[in-house]
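Here the complex is missing a single protein chain, while all its other protein chains stay put.
This part shows chain A:
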Amino acid sequence: MSSTLKGITLKGSAELVAEFFSFGINSILYQRGIYPPETFTRVTQYDMSLYLTVDPKLKTYLNSVVSQLKEWLFDCTVQKLVVVISCLETNEVLERWQFDIECDKSAKESSAPREKSIKSIQEEIRSVIRQITATVTFLPLLETACAFDLLVYTDKDLVVPEKWEESGPQMIIDSEEVRLRSFTTTIHKVNSMLSMCSRAVYVPVPLAPCPCFCFPPFSLPQSVLWVFQHSTCCK
């Protein structure tokens, strides 16, 4: 990572922020049950236990997005990253995790590292990811099979890369928002916000675990597919 013990460079900042998005997106997918929990592996990052997907196609997709994002972060041409969670059947957008990115473009002219340690940046990132995890305590359960999409807001005059296309913003009608914490590398600042459909509906969640403990308490990610795969345990 291009950073010195005393500070951080533009390249290092882009890498840190891209790394955050990689873990952050994985955390959202895990906690919201978009993919079954057994398709995730537990790793230690930012001095905490996080989950990364082991699904090869999903990994490839996320790696493509994150690597492109790193370039845009270095060029200071990216403004937002949005994780959109929508109902697979109706395409209704249920949640929108929006990460606003502010870039200090003066860092492009000066190569002098900024005085902020990687450790302190990672501590701020940790608090954001902890908040993402904490949202399961009040977010409504996603009762339907869901899909996710990643949208990146870039400068208008940017040349669209080969494997990308323009998209609509996929906003939520009648939404409610909560703000999460932000973090800054002094070069890039990331502000996080969650919008959810205010017409959220509860679903009953049986909580009594079966004897083999295949069904988790309510705060674990709820995935229709996961429930399906474990249904055979409950005889």
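The working rule: a residue touches a chain if its C-beta (ideal position, glycine included) is under 8 Å from a C-beta of that chain, and two chains touch if they have at least 3 such contacts; residues count from 1.
We adopt the following convention: contacts and distances are computed from a predicted model.
Per UniProt, the protein behind the absent chain is "MAD2L1 binding protein"; the candidates were "Cardiotrophin-like cytokine factor 1", "Origin recognition complex subunit 3", "MAD2L1 binding protein" or "Myotubularin phosphatase domain-containing protein".
Screening A:Lys70, A:Arg96, A:Arg126 or A:His188 for touch with the missing chain picks out A:Arg126. Residue A:Leu150 is the one among A:Leu73, A:Leu150 or A:Ile172 that touches the chain missing from this view. For chain A, the residues in touch with the chain missing from this view are 34-36, 39, 42, 44, 47-49, 55-58, 60-61, 64-65, 68, 79-80, 87-90, 120, 123-124, 126-127, 130-131, 133-141, 143-156, 158, 160-169, 171, 176, 178-179, 181, 183, 196, 198-208, 210, 212-213, 216-220, 224-225, 227-228, 231, 234.
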